[in-house]
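Here the complex is missing a single protein chain, while all its other protein chains stay put.
Each chain carries a letter (A, B and C) given by its place in the written order, and its residues are counted from 1.
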């Protein structure tokens, strides 16, 4: 029998850090009218502090700025931050990497659960890096953060990693993966305006994104890794992720598209499989978010498209409110031999909304699952 | 000592077939004021026939429609075609595949040299498929076309293949290639409006281009193949291309960019090489077009870019008037082992202007080299 | 007390003409699950006939092709057309102007109500050209079409005219208008691929759209015209529209935007008005579709935006499912004198979804209102 988390009464107050950026806006759009959470405080950089949210933000989403936030005060992250978070148990972080590391540590040390979209702590050995359908058992890592007040940092992966892993995880567990190579066509909405850099993004492709190719490789290893449990000297359980070790070779490019990271993926499977077996693995893929019927969970994390022209960012990024990945064009790779219709080498296209499932929505679903798992333990 | 073809006096009259399309426009832009050729006749579809070129064309190039063509009559390809080509020894074909096959055969049978950008005859065993810097010896295949009047069809490869092969050929000859995989980000200007199809190209990526992935694989085999010479029963020499056999695995996508096909390439070399060795192979790459100083030849067919953000379609497509390919971001692949700085697995980005070097310019350079080689034989 | 049309039981069968084009797709997306109508037959050009809809269409909308249409047969418009329409009282036409004229006449003569998006009959003296909130009394014109079997052609205006008139009508009736000038920034989705024309639409502005500037002027005159009733010689009432006569000066440009025609408008009012009075005229604007609570009617036909950066196509085209126009940036024009805060010269921006409210949705709302008015007569 399915167990679902009963909606908390009253709602749980949360803070949003980095509320004016593209991901911060997504957090607010998804938290407006959320059945479990209510946004109590909005934090952003010094230059936004003291303004109303409507004044501070340059709202870029296709849906309107939710009325409930328009007149809310934006606060700064500076001195006195903790005093503003007294009764707030959860923070969602859309902070830039330049400041996220310290602020998130500060908040977790103060007892908050920090669901973070920043890259700083993702590869920390005691920080769960979680996609809820893929590796929710990794949440246990947080118990190693040696915080006794309930505080913890829980990370979600990079925006392009999420789409990759949603498509790889079912295959990894069903057939094993020997290697994966991929080329990304990443949307503009995830591109921060770093260092005032101006790039010619219109009518162009930029075949380099700082740090992105490395993140795809290292985060994949951790996300598909096994959680090992040991016993510490003091008798408490001790968790460690043993990373998956197959090589991931990524090339990351930026294309003039508003939303949706598209990945062209080639894989070599450990065990040969047929097209039908692979598609079935995707179609049947379900996880705890679906089992618990979490508020932000898609019905199906992966949609297998029949149209040979898909997936396309403009048409499929918003499937299931942007929380579902889509895959298409599954076809044999020229490599890795052949054995009847069973083969090791396959190619496909996958797509994921970069600021919803790939960022704010990923963190939000982590928070929902964390609460649901905690309650029913 | 370098031998160059002396400019013919008077210029050689040529015809352009399919003169109003995107590639046809490039032919005219490149043939205006050409030192060797003069355009005598313009052919296009029935609906353009009888109009002036300026009336018939929807000129899309960034350079203006050359004045000399504005008032020229566009003629149809229908009955009486041959009679209009009486004194014209050369035709450049930018015809759509739906009609190119028959028309090009008709003209070659009538004694014309047809330099074709169409796909129909590329893989015919007796049709040279040539990139002038790569496999000019393949021109010899044309002698097998059993035409005794000098007529022949000479093809250039698909627009995305040319950039790929310009970057692979030096490596193939220096180190051997065991396999190549690539993902294309192709510009809009090469997309025909097939069957009135409407596609959502703006703010989108279309991860499928009909027939393109197959062309990249099969054309690569032929272009990098060896020309074998035998003796026919009648004692004449007999040419055949033995295709290169390494597998090529391509994924082709369309991106909202005006000009320039960008390819993200991974290769496994036969012999391990260092970064310096590979870059030197590209930098040193020269061919007959450079040796003969042909009018349309770039000084360097391949430009190795130092900027880690390049090559970019908007910035590098027009290098050497669009006749040079560019490569960048050479870096180790995660695959295929490692041996000090020498390794087999490498990744890089390459870019080529799809309607200049990848189409009209490729055919024009074929024609120039054919003439230069014929004279100096 | 409001009277609403009771949902017909069973639903009314309708046909969609030109079902595979961009507007035809919108018709189907809006008719799927419509409470009053059920699509019985899909018609398109000869080359689509015999295919399933999924095979025939290149679906471009951001919402998926409705399942109910995927396997439906597409039929041709050729001989035998009428026999396929035997029990179908209503046709929605998204036909190209090249064929719409004759086909629509044929169907109306056969007794169908043809709600048409084509331009052919818009200016016919006996064809109602209607925006339901603006001039529903013009429906009466149809009685002059001298068809005694219930057949009639009812037209909706050009995609850019609708947004203009929704914003002008309340001001015209409240204050009078002496002149209007406007520059359009029109989206790509309304651009037919006429004559195989290729235009450089990416990263460009095309400052000319065939016939569009004239349509804006002439259709405005008819839409804001008064319906005059006379008595024919035979004693029946006789309707005629006396066109509004103020001059409309339009410049039409195409911009690389997917959906949403944006208009920069300047007007000279007959009676000076204040900013508040004008905004109130827009905000208070309601018509019969709102009064009757028609299924496709927006709650408010015009949304007055407060954000000085709006309206923007990417953010405001889909207001009320694309059925509402938005206006913003109302500010004094430099012209036409001043009288305190009351003045005659004003400028503003207005935006309307070109294929929803500006095309398929406009025709659908006409059909809904026609039925509702007919029932309650």
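Methods note: a residue touches a chain if its C-beta (ideal position, glycine included) is under 8 Å from a C-beta of that chain, and two chains touch if they have at least 3 such contacts.
None of the values given here were measured: they were computed from a predicted structure.
K.L.:
For the chain left out of this view, which of C:8, C:80 or C:247 touches it?
P.N.:
C:247
K.L.:
Specify the residue from the set C:76, C:143 or C:204 that touches the hidden chain.
P.N.:
Answer from the full complex: C:204 touches the omitted chain.
K.L.:
For the chain left out of this view, which of B:120, B:145, B:202 or B:249 touches it?
P.N.:
B:202
K.L.:
Determine and list the subunit C residues touching the chain excluded from the picture.
P.N.:
Interface with the chain not displayed, on the subunit C side: 179, 181, 183, 185, 199-200, 202-208, 217, 247-249, 251, 253, 255-258, 262, 264, 266, 308-315, 328-329, 333-335, 345, 347, 349.
K.L.:
Which residue numbers on subunit A touch the omitted chain?
P.N.:
So the residues of subunit A touching the missing chain come out as 21-22, 47, 58, 60, 188, 193, 195-203, 256-258.
K.L.:
Please give every residue of subunit B in contact with the chain that is not shown.
P.N.:
Output for subunit B: 58-62, 64, 202-203, 258, 307, 309, 314-315, 318.
By definition in this document, only the chains that are shown with their structure count from here on.
K.L.:
Given that subunit A and subunit C are copies of one sequence and touch, is their interface built from the same residue numbers on both sides (over half shared) or different ones?
P.N.:
Mostly same residues: over half of the interface numbers shared.
K.L.:
Can you compute the centre-to-centre distance for subunit B and subunit C, using the mean CA position of each chain? Integer Å is fine.
P.N.:
The separation of the two C-alpha centroids amounts to 47 Å.
K.L.:
CA centre of subunit A versus CA centre of subunit C: separation in Å?
P.N.:
Going by mean C-alpha positions, subunit A sits 42 Å from subunit C.
K.L.:
Counting only residues that touch at least two other chains, what does the list for subunit A look like?
P.N.:
As it turns out, subunit A has residues touching two or more other chains at 202-203, 258, 309, 314-315.
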